[in-house]
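Data block below; observations after.
Here the complex is missing one protein chain, while the rest keep their positions.
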Amino acid sequence: MPAKTTILLRLAPLAIPFLAVFCGGLVLAAAQSLGYFSPLPALPALSADAPTLSGYAALFHGLFPASFFFTLYVALASASLSTALGAFMAYLVWGLPGGFRAAATIYKIPLILPHIAVAFIILILFSQSGFLASVGHALGLVETPADFPALLYSGSGLGLIAAYAYKGLGFVILLAYAVLSRLDRRLIAAARMLGAGPFIVFTRIALPHMAQALGASFIILFLYAFGGFDIPYLLSESNPGMLSILTYNLYFNRDLANRPEAMAALTIMLLFSAVFVALYARIASRMKNTERKL
Amino acid sequence: MFFACRDITKSYGNKPVLKGVSLTVQAGELVSVIGPSGAGKTTLLNILAGLDRPDSGELRFAVPPSKKRPVIMVFQDYLLFPSMTVFENAAFGLRARNMKKDEIRRRVCDALDYFQIADKANAYPDELSGGQKQRLAIARAMAPGPSLLLLDEPFANLDPNLKQDAAAFIKRAQREFGVTTVAVTHDLAEAFVMSGRIAIMLDGALAVTGTPEEIHKNPGGLEAARFLGPVNRIPASLALAPGPGQGFTSGGALYLRPQDLGLRKDPQGEALVQGRAFTGRYYIYEVALADGPLTVHSLQNGIVPGDRVRLFIRESAPAAPPTPIKETA
Amino acid sequence: MTRHDSPSLVRRILTAAFACLLLAACSSEPEKSKEKSVDNLAFAELETMAAGTTVRLFMYGGMANVNAWIDGYVARELRDRYDITLVRTPMDAPAFVNKLLTEKQAGKKDGSMDLLWINGENFKNAKQAGLLYGPFAARLPNDRMYVNQESAQYDFGYPVNGFEAPYGRAQFVFEYDAARTPSPPDSFAALAVWVKEHPGRFTYPQPPDFTGSAFIRQAFYAVSGGYEKYQQGFDQALFDQNAPKLWAYLNALKPYLWQEGRSYPKDSAALDTLFARGEVDMSMGYHPAHAQAKIIEGSYPETARTFVMKDGSIFNTHFTAIPFNAPNKAGAMVAANFLLSPEAQLSKFEPENWGDFPAIDIAKLPEEWREKFNAVNLGPATLSPQALEAVAVPEIPSEYLEALEKGWEENVLR
Partner (left out) sequence: MRSPRLILAAFTVLFVLPLCVLAGYAAAPGWTFPEIIPARLSGRAFALLAAQGPRIALAMGGSILYSLAAVVLSFLLCLAPAKLFARTSFRGKALLEAALLAPALVPSMTFSMGAHYAFIRLGLADTLPGVILVLTMFSFPYMLRALTAGYGAFSEKYALCAQNLGAGPLTVALRVELPLLAPAAAAGGSVVFLVAFSEYFLVYLIGGGAVPSYSGLLFPYLTSSDRSTASILTLLFLSVPILLFFLTDALLRLFTRGSRMTP
């Protein structure tokens, strides 16, 4: 084992900015949630030298609790959808003959689209007067925009879920395919010879092989959806809305007395996410280096 | 003397790896250190290369290594730089010495010629065969003119049918360039072909040192003998006909090479053959004796399970053990 | 490293973390402002000083035609006339006010914004927190010559005091498609009836969006008997007495709104999109010529028109202001002055450019300019200045505005 000083010295280039900017940012956010560093020292409630929990208290009387559970639901639903579909599609890609497999790399398109563009695409496809409604009209299913099911802004979060799921799909396929490409194809042949059908082959051989990678990507996608800002900015429901928008409005669109409340929301989001980061680290540490992207 | 090491010890954590190794090598010699994996061979090599330091003991060179007269090691997996061509790989050590371009070109071309990879000069390492890779690795190590060349398991990454050729090639090249060389390997046959002298290393210490012939005749101990090939251990309870060749005894037991132990069909024989397998070179018989089972390695054929046999010592057997045998496990 | 060393490693890291933190949060004297004082310079001197500088204009960025006008006409003219480079940065007004506040709190004397497009509660917040430079409006020649000082005295009931210079005038209008809705409602009472007859075809942007907030203010006037009583500053008792009428009105509409009132468009652009695409039958905006601009842009049908409520249609003036820490105050004043010039105001008035109403008093202009303004064809979708004038009512003081926005969230959204 190298000496302690050697370790610290080698870590320093990364550790110093990490501590100063990242950890520093977190601590400053937490400090502001307790009323320190307030931008408006004139406000008596906030100028106190002693920490105040009023920001947290205000959160629990406001829109926060409903928002929290709604955000949780959107993040869980979209990550599950991406992971399930992505695993299946990666398996399909893996089974394709060479030339087709090369063509199937179009699955990387959502990967390079920024979140906000994905939100925009969902908007133009799924709104009640969108492209799919027009397709429905051509098929004689939809007469007026109102006949098209209200997927966006209906309070159901479906638009958000669709956008996050679509954005995550490419990611899951990429990771799952990387793992699958290490799966010995003869295992499938062996299973087929032993009488397994396609469903059994997928669920008993391919899925267990991908399980860790899928678990890891699920957590990554869940956390992105939980804390992301861009997609909700375009697609968020009004009430309950996504946490990031709630926070953004508290921070930017309200007066400064709300700053501790905004920071309290951010701090709670952080603490909640940290649990999942730990979980991710546990899963990922058991994976091969080459099979992780993060 | 080219270099001498005395009583070198080395531990990693609480695990002693070298337990007092002494070895003297003369200039221009090719010495192979052979032994099973985990015996400490590579550690010894790393210490000779200056990549590792001994915990205690002394390593002395007649002329201390310098950048001009370096110690260069050829690693087991060659470690050819994948992003450089064959030529650039071979030139690496020369460039590191800021040699003139023309001089580098001349010396590298000569080396590639000698090592029969001149036609691959512009190829990349992953385009070479196993044998070519090894020759390039040696050429690269030879180019800066090392005073001492170290070969770490030179045959480990070669096809079995290439190993003998490689051994002969290394021997010829070493003679030609006259560079003092120490190799560590667990490939016995190749080490015997290649080396002027052999040292057997067991469990962190050198068991015996000598020319291939000396070692073969007199492995210096049971474990070294076992490392060189199968040995039959005949318990003292089984009295074999003593003859001119007696095998060597230790604590009453008798030790014989397969070629020195015969089996003869005899209905009154003390052993009942229960199983037989052929290894390609000798037979392995499972026999039952009065006081238990015994595995016998022998060149004798024509015996089948169910036969009752008598064991005997062939005349080729050595007269007496060369050194007292320490019997362990 | 041995086992018992590790706590000390952790301790070291923590110590380092807090050292860095303290360094970042507490240290660093605010940098000295490099700028020379511009407070006592004559305008001609300001022009000299501004030559060769860059002016950074921060403004709402969601209207492509406005962006194009600023980046095209205004930037070109400022460069040709004053050798000023104009850089437009899209940012919502609450965001840049917030940014300024944080900068002020952190003691940053050298800012990154020179000129802001601002009004209403954003102006009030900025002014109260001492974020604005001024007074400067009276130093602009065009302000002195062409602006009707009386009409630019208040911004949402808050005294301007020269801390912002007028820039354009806007009035609240509703937009509809004459082909789809032959006779739109003409009052808030009629609107309630219409909405119930056409479920799902009406909505308004979610306050605190600027437009959505303006809509509920108008409704507040309408359901509580006019604007006059609110103009004397905030009165909590009056608010408590009348606000429930507004909540009742809006909650009665709610089940018949788009998405049954579960969601609201997040801003006027989102509402415009719904209207343009036929998902709702009405849009609204704080720009009388907006519908015409959208027709020209190709987003709205040719048959799009605007209407106003006879209960009153609020108007306001929008302004430009200069941050306290603007690095180029001279350039900012020159630009603000140019925006008030008859040329710029006329260009802005043209519906194909923007269609924003002039902030200057046409009557104060020379004859030839008056004719030019009168000759502007506002297009069929825009109501005549006279029709707008007839129903114009002033904005509410911004304390009411904040109370209404907060109340809406608690009483209508939930």
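So that you can tell them apart, the chains are marked A, B and C in the order they are listed, and the count of residues begins at 1 in each.
We adopt the following convention: a residue touches a chain if its C-beta (ideal position, glycine included) is under 8 Å from a C-beta of that chain, and two chains touch if they have at least 3 such contacts.
Predicted, not measured: the structure shown is a model, and the values here were computed from it.
Asks: Taking the complete complex into account, tell me which visible chains touch the one left out.
Replies: Taking every chain of the complex into account, the missing one touches A, B, C.
Asks: So which bits of subunit B touch the chain we can't see?
Replies: Touching the chain left out of view, subunit B contributes residues 49, 51, 67, 70-73, 75, 77, 79, 81-85, 92-93, 96-97, 124, 126, 140-141, 144.
Asks: Considering the whole complex rather than only what is displayed, give the residues of subunit C touching the chain that is not shown.
Replies: 1, 3, 5-6, 9-10, 21, 24-25, 27-28, 30-31, 56, 58, 61-64, 67-68, 71-72, 89-91, 96, 99, 102-103, 105-108, 111-113, 266-267, 269-270, 272-273, 276-278, 294, 297-299
Asks: Across the whole complex, list the residues on subunit A that are touched by the chain not included here.
Replies: Spelled out for subunit A, the touching residues are 1-2, 7, 10-15, 17-18, 21-32, 37, 89, 92-93, 95-97, 100, 103-104, 106-107, 109-117, 119-121, 124-125, 129-131, 133-135, 137-138, 142, 145, 169-170, 198, 219-220, 223, 226-230, 233-234, 244, 247-248, 251, 262-263, 266-267, 269-270, 273-274, 276-278, 280-281, 284-285, 289-290, 292-294.
We take it that only the chains that are shown with their structure count from here on.
Asks: Can you name the chains that touch subunit B as well as subunit C?
Replies: Joint contacts: the list comes back empty.
Asks: Closest chain to the overall C-alpha centroid, by per-chain C-alpha centroid: which is it?
Replies: A
Asks: If you count the C-beta pairs in contact for each pair of chains, which pair comes out on top?
Replies: A-C
Asks: Where the centres are mean C-alpha positions, what is the separation of subunit B from subunit C, in Å?
Replies: About 87 Å separates the centre of subunit B from that of subunit C.
Asks: If you average the Cα atoms of subunit A and of subunit B to get two centres, how far apart are those centres in Å?
Replies: Distance between chain centres: 58 Å.
Asks: Hey, how far is the Cα centre of subunit A from the one of subunit C, in Å?
Replies: Using C-alpha averages as centres, the distance is 34 Å.
Asks: What positions in subunit C touch 2 or more of the other chains?
Replies: none
Asks: What residues of subunit C sit close enough to touch subunit A in their complex?
Replies: 1, 5, 8-9, 12-13, 16-17, 20-21, 23-25, 92, 94-95, 98, 101-102, 104-105, 125, 129, 200, 206, 208, 259, 262-266, 274, 277-279, 402, 409, 413-414
Asks: Could you list, by residue number, the parts of subunit A that touch subunit C in their complex?
Replies: 1-4, 7-8, 15-16, 19-20, 23-24, 27-28, 31, 37-41, 63, 127-130, 145-146, 150, 153-155, 233, 236-239, 249, 251-256
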